[in-house]
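All protein chains but one are shown in place.
The block that comes next holds chain A.
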Amino acid sequence: MSVDKATVARIASLARIKVSDGEVEAMVPELNQILEWVEQLGEVDVTGIEPMTAVIPNTLRLRDDVVDADPLTGGNKRDAVLANAPAPEHGFFGVPKVIE
């Protein structure tokens, strides 16, 4: 499988990264070189092998379903959450108008 300019432009759009035509042109051979190299994995016989999902055997813990269970990550943190926002407004994240 190899990528062409249209595919790279489509991936960039899926990844929400603006790319110029020149950048797309430069990325096509770069990505193809990397993809061609990773395609050697296709030659490995993986019959009966389950995809690895956990690196180290561990059980997933769930937090108690309690508001503010952890004082550091719980609720009532509006000011902290907004502290680094580029355009907070009225206690919310400000974004450009979405609906005309």
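Basically, a residue touches a chain if its C-beta (ideal position, glycine included) is under 8 Å from a C-beta of that chain, and two chains touch if they have at least 3 such contacts; residues count from 1.
The definition used in the following text is that contacts and distances are computed from a predicted model.
Name of the non-displayed chain as stated in its UniProt record, restricted to "Dehydrogenase", "Tryptophan synthase beta chain", "Glutamyl-tRNA(Gln) amidotransferase subunit A" or "Quinol oxidase subunit 1": "Glutamyl-tRNA(Gln) amidotransferase subunit A".
Mapped onto chain A, contacts with the missing chain fall at residues 1, 3, 7-8, 11-19, 27, 30-31, 33-35, 37-42, 44, 46, 49-53, 55-56, 58, 60-61, 63, 70, 72-73, 80-81, 83-87, 93, 95-98.
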